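And then subunit A:
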Amino acid sequence: MAKGEIVIIDVNCRGCGFCQLFCPKDCITITGDRFSPLGYLLPTFTNQDQCNACGICAWMCPHLAIDVYRYAGKGAAKS
Partner candidate 1 sequence: MTRETQNKVKVTALDRILFMPVPGCPGCQHGTIGRIIAEVLEELELDGTAIEVIGIGCNSGVAMLNVDVVQGSHGGAPDTATAIKRLSPDSFVYTVQGDGDCIAIGAGSFIGALTRGELITIIMCNNANYGTTGGQLAPTTLSGQVTTTTPEGRNPAVSGHPVHVAELAATFKSVAYSARGALTSPAEYRRTKKYVKKAFQKQLDKIGLGYVEILSACPANWHLTPVDSIKWMEEHMIPEFPLGEFKDSDGKRNLPRDKQE
Partner candidate 2 sequence: MQNRTLIQGNVAVGWGALNAGCDGFFGYPITPQNEIPEWFASEFPKRGRVFVQTQSETGAIMMLYGGAAAGFRVMTSTSSPGWGLIQEGMSHLATAELPCVIVLVQRGGPGQGSIRHAQMDYLAVTRTGGGGGYKNIVLAPATVQEIHDMMQLSFHLADKYSNPVILLSDGVLGLVAETLEIRTLQFEPLPEKTWAARGRDRQGDKTRRFIHTYPSGAPPPRSCPNYVSWLGHLGEKYQDIIDNEVRCEEYLCDDAELVVVAYGYPSRVCKEAINTARAEGMRVGLTRPITLWPFPYETLRKKVNHGCRFLVVEDSLGQMIEDVHLAVQGRTSIDFIGLLDRHLPTDGGMILPGRVLQEIRRLA
């Protein structure tokens, strides 16, 4: 069960592939069929249930194109 999820900010992404390279769970793949507004090859959040919201993809993204969210606990109060 995924501990979190990532959101890719298409307009910032430059298709460098570091997220795909450094994700320890191989949750990110550049499938080659999605393009950013500037024409860069966009990564896709595949393998989603493996994501443990470690944040590595966001660290290593040089273009601030990834936000990582960790799921709060079941009973966590709704803010």
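Here is the rule we go by: a residue touches a chain if its C-beta (ideal position, glycine included) is under 8 Å from a C-beta of that chain, and two chains touch if they have at least 3 such contacts; residues count from 1.
How these were chosen: all candidates are chains of the complex that A comes from, given by their letters.
For clarity, every value in this text was computed on a predicted model and none was experimentally measured.
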| item | value |
| --- | --- |
| Direct contact with subunit A in this complex, candidates 1 or 2 | 1 |
| Residues of subunit A defined as touching candidate 1 within the complex | 4-5, 12, 14-18, 21-22, 24, 40, 53, 55-56, 58-72, 76, 78-79 |
